[in-house]
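Complex shown without one protein chain; remaining protein chains in place.
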Amino acid sequence: MCGVVGIYCKDENLTAHLTFYSLFSLQHRGQESAGIAVFGDDIKIVKGMGLVNDVFDQETLRTLKGKIAVGHVRYSTTGGSKIENAQPFVVRTKSGVITIAHNGNLVNYLALREELEKLGSVFVSESDTEVIAQLLAKLLLSHDIEDALKLLCKRLRGSYTLIISIDDTLIAFRDPLGFKPLCFGKADFGYVFASESCAIDAVNAKLIRDVKPGEAIIVENGEIKSVFIEKSKKKAICVFEYIYFARPDSVIDGRSVYEVRNSIGKILAEESPVEADIVSPVPDSGTTSAIGFAEASGIKYLEALIKNRYVGRTFIMPSQGLREFSVRIKMNTVKGNVKGKRVVLIDDSIVRGTTSRKIVDMVRDAGAKEVHFRVGSPPIISPCYFGIDMQTREELIASRKTVEEIRKEINADSLAYLSLDGLLKAVKIKKEDLCLACLTGNYPIDVDSAYGCR
Amino acid sequence: MCGVVGIYCKDENLTAHLTFYSLFSLQHRGQESAGIAVFGDDIKIVKGMGLVNDVFDQETLRTLKGKIAVGHVRYSTTGGSKIENAQPFVVRTKSGVITIAHNGNLVNYLALREELEKLGSVFVSESDTEVIAQLLAKLLLSHDIEDALKLLCKRLRGSYTLIISIDDTLIAFRDPLGFKPLCFGKADFGYVFASESCAIDAVNAKLIRDVKPGEAIIVENGEIKSVFIEKSKKKAICVFEYIYFARPDSVIDGRSVYEVRNSIGKILAEESPVEADIVSPVPDSGTTSAIGFAEASGIKYLEALIKNRYVGRTFIMPSQGLREFSVRIKMNTVKGNVKGKRVVLIDDSIVRGTTSRKIVDMVRDAGAKEVHFRVGSPPIISPCYFGIDMQTREELIASRKTVEEIRKEINADSLAYLSLDGLLKAVKIKKEDLCLACLTGNYPIDVDSAYGCR
Amino acid sequence: MCGVVGIYCKDENLTAHLTFYSLFSLQHRGQESAGIAVFGDDIKIVKGMGLVNDVFDQETLRTLKGKIAVGHVRYSTTGGSKIENAQPFVVRTKSGVITIAHNGNLVNYLALREELEKLGSVFVSESDTEVIAQLLAKLLLSHDIEDALKLLCKRLRGSYTLIISIDDTLIAFRDPLGFKPLCFGKADFGYVFASESCAIDAVNAKLIRDVKPGEAIIVENGEIKSVFIEKSKKKAICVFEYIYFARPDSVIDGRSVYEVRNSIGKILAEESPVEADIVSPVPDSGTTSAIGFAEASGIKYLEALIKNRYVGRTFIMPSQGLREFSVRIKMNTVKGNVKGKRVVLIDDSIVRGTTSRKIVDMVRDAGAKEVHFRVGSPPIISPCYFGIDMQTREELIASRKTVEEIRKEINADSLAYLSLDGLLKAVKIKKEDLCLACLTGNYPIDVDSAYGCR
Partner (left out) sequence: MCGVVGIYCKDENLTAHLTFYSLFSLQHRGQESAGIAVFGDDIKIVKGMGLVNDVFDQETLRTLKGKIAVGHVRYSTTGGSKIENAQPFVVRTKSGVITIAHNGNLVNYLALREELEKLGSVFVSESDTEVIAQLLAKLLLSHDIEDALKLLCKRLRGSYTLIISIDDTLIAFRDPLGFKPLCFGKADFGYVFASESCAIDAVNAKLIRDVKPGEAIIVENGEIKSVFIEKSKKKAICVFEYIYFARPDSVIDGRSVYEVRNSIGKILAEESPVEADIVSPVPDSGTTSAIGFAEASGIKYLEALIKNRYVGRTFIMPSQGLREFSVRIKMNTVKGNVKGKRVVLIDDSIVRGTTSRKIVDMVRDAGAKEVHFRVGSPPIISPCYFGIDMQTREELIASRKTVEEIRKEINADSLAYLSLDGLLKAVKIKKEDLCLACLTGNYPIDVDSAYGCR
């Protein structure tokens, strides 16, 4: 649950600025820390806790001169929100300065680290990115970049979309199963690689294509070269990017996120119709699907809930005696739209269920006659080990309860989830090319020695 | 263009927290500065530049103990963004500590200030609120609160929605023409007054009614009393609150803002129909009208543009060489939704026209076949002197150009504004009770000695 | 207990910088807040809590353009450390923008404020400076500057050294009794007024003379004019400036502070001789007197104590279990200098006695055979109402205890204070021209309606 950017820009004064705008458009992928490393004469790096816009200002960006940039926004899971774990991770090695920005999660992280420690390696962070950096440094001692990546690939298990710079060589690399997205764009200024196409748009570049699973695109002296590091017959494209995580204006692996979510809404309307007066999203994540649901069902689209757009990460939580306000602070009902109405609420997913309950109650308080809940994904029953910060199995309400039990718990008149088939129809990617682990429990790679997200 | 809150809460430990949540829900009314003054044993005040959430934290709120609170968020016009001008404005007087939060603008501010200066008064700020405070202090020397307000009212010309505390007496007062809104709510904890009903909802209070033009509601020792300070036959309720400024989940002077905007969209569709494939809002302000337009026209509702929800006030503007990005940073097109399509874009208003042009161009770049622009208000032709920060007449594109000229300038295939009649139909308030000055040039009070917004 | 600076500088780009350096050299007079107001086209003011060097940077100073500057550093007594009370105090009036920096304390502050409040005046701060500003503004309505100052003078009771600017007129004014110092310097760039001559030296100006008690020096269009506002036969020059408060490199009212303190040490040695091996200051305040004591007594000067020069205002106080460290953090003994020795410690004064006890104990712990304490002032028995932040009478150890009792309490082998006659011999100013109230209890003006320092 991170965003990565790699930029090659001919004008060394613009590189950091472009990286900033790209990262800014990926802010939804991580709000914990942000960093940009630029290679000019030497590496210069600025990292900090907080939003892209908090960490950087014009002054700082101006000091980051060079043609090659690696950027990162990070979402940290519990415990790890330390500046030490912020990325990009930069190390000085025999082969040059290596900079890495990583989106994903290695399931054999601890095993690899222990192996390196036995050889005397030391670690300054608790991130799997440092393991990748040390492995790569060792491999580059006796191998060229391509071979080093091939050997690296054999050692890493898990998801790893990487932007790497080795001195002034820029590499965009996606693991063979292609868990997390990576887009490739071109502009007059040069090249841009980023987690989502919206970050290509942000710098007014043209989306060329996605970096393919197992492919590395290498930029050297302004020339690009594509190398297949490892081919895998199956893929494991993260379906959750389409359901929730990516921005709706992004196109990932050839599929428009907006279109997928819109189709989800339509299919949901077909699969689980309901008599109602209005269809409303739970803002913001349910919006696109709600529009599709309204169109397919013919029920009027009208917003039951308005989100306070100033809600951010660091909001002061209600103190003792005001706890009931926790959802109310974030959104409010439009009473006129729900009073005496039968309301269908569309959300992208239900994780723990507590927020859904509060929302349903709020809509009822506003006078709704009935509240029907429709969810744009099948029930989430298994934790993710590949980079999405989901709860442990116990916290996933759908792993413990039936749909009917959940309906009762969230106090809805009816509740329906999208079917897996419905989801596949909307995504239009072959089932065997998707990672559906959180919905099915079938992990595309062995995770029995796995550790939680990092 | 400010937001005000007044709270009487029996539990002196909750007052500041409740005020914080109310103010937070009014953040859209002003992001320049925020302040809360609480009267307990003495007055305690915390003010700062920036967002409510930046100025306050739990620690700070805990120090603000007392039953009476006055809160303010401020939007400053050019030049005035200094901490000296932040509100609430607090003064110590013979009659007690007077705290004032003001939404509005006095057109006779300079005349009043000069008059007071001639008597030897000194001023520490450049705000009209200080003039009100000094006048009130003088009047309270020889009059009780009601009489003082009556006499004050005779002196003030312009718009003034005021939350005042005089030691532990709380007063919510709205000028006789009722330019700016003021709502009154009740809860177990006590009473709340706020610029919009969403701030009543925010603290889980019940909206009782609006404070009426010319009415003062006074809270003393937990008892409330309504007093009519001055009655005016006509009113001048700001129509722009409905068009743009207020939150859609608010109900102002009995009219749901959402319903008004939704009707605007419907009437616009009837008045200025167009053959098209999709209707899309310019986010976020055009959303509610676009939903109405889609419903009335039967054209599919689909988002052409997605806004980056992390865009805030202090964003780093593109540096030289990247100026073209200024709109691109804020929003992006959903290419799949517009490619080859005839698109209707709905916005609430056009002020200078430069942003509209960039948006139309962006949608065309994304492949739209046609771009039609529909505006949810009549052309803005005159500046506002009553508190909405509009441009000078020269900057208002509609004061210089015909609709056809504007269409060309923003590069749209067609352009239509809502008619004044259409607007009145949507708002459902009598024409003579509205201030339509910005749309008609007819000011409800004489402004020839007026000064710009403050 | 404040420092004031007024500068007229022909080069409007240098004015604020010069004021900064002057203020910086007066930092010992107040570390609570700092402020500079510069009058160019309009007034520009920057104030902040903390040290001069924390509040200002090059960037900020550059924005303060103009020929006239008023600067202030403030030491606040209990309760009043709020930004609202920071100076200079700026008000807009009929007669122009009035800026005031004040060193001193009005004893009739509350009476004056109540009088003004009865006329409807309002107050935004709790400082007596605001009262002075409002009185002056009223007087300027119908009087020229000189007459206004004369009338102002008749109303103010207490100490008030003022730097005032009225638009581009600069005034340096000292109350008729001349409690607090005010120096006048000249340089190529223009004129400088400051609390102490070290601030004249700081900007490489030449000390011309002191502003005399009751004198106002007015700078208008680069021309200076001296006016006697009120003549008083007696004066009340604060003796504590010489004893403790002023910097040793300053010359105040014609007397070198260094020379006074050095003489104090010599006279102390004559008045209260002692057989000992070394004389040491309690750093830093006892240094100059200790040098004089050593010279007169013939006892070797050697430092028993070394101060940690990084100790500042905001030091983290020892937590529970480490309280004993409070003095140890600030200074340490030089064991080799005291072991087995008879040590004379020289300090400038004893207020509460608790620190003296800890110091004597520390020197004993380091192995001193005997510890003799000599104090460079007579016992402090009465509180100050004119601007020095002394304790209430109960806290002044010398108001409750005999010298012998104090000796026991601080655990010294002998203790002697300087006699009042000795002090007068050292200061070389006529007794009737000095304020000796803290040492004698005889106040130069009536203080029975007085309020604590402000």
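Order as written gives the chain letters A, B and C; numbering starts at 1 within each chain.
One rule holds for everything that comes next: a residue touches a chain if its C-beta (ideal position, glycine included) is under 8 Å from a C-beta of that chain, and two chains touch if they have at least 3 such contacts.
Predicted model, so just to flag it, every value in this text is computed and none were measured.
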**OP:** Mind giving the shown chains that are in contact with the missing chain?
**Re:** A, C
Original post:
Which of these, A:Val52, A:Ala69 or A:Ala137, touches the one chain of the complex that we don't see?
Top reply: A:Ala137
**OP:** With the full complex in mind, choose from C:Ser33, C:Gln134, C:Ser159 or C:Thr288 the residue touching the hidden chain.
**Re:** C:Thr288
Subject >> Residue, one of C:Met1, C:Leu14, C:Ala37 or C:Leu396, that touches the chain absent here >> reply: C:Leu14
**OP:** Mind listing the subunit A residues that contact the chain we can't see here?
**Re:** 90-94, 98, 114, 117-124, 126, 133-134, 137-138, 141
Original post:
List the subunit C residues touching the unshown chain?
Top reply: 11, 13-14, 17-18, 20-21, 24-25, 27-28, 51-53, 56-58, 61-62, 198, 201-204, 247-249, 251, 256, 258-259, 262, 284, 287-288, 291, 294-295, 300-303, 306, 308-310, 312, 314-316, 318-319, 321-322, 324-325, 328-329, 332-337
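Methods note: only the chains that are shown with their structure count from here on.
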Original post:
Which of line, ring, star, complete and other names the graph you get from chains that touch?
Top reply: line
**OP:** State, to the nearest whole Å, the distance from the C-alpha centre of subunit B to the C-alpha centre of subunit C.
**Re:** 50
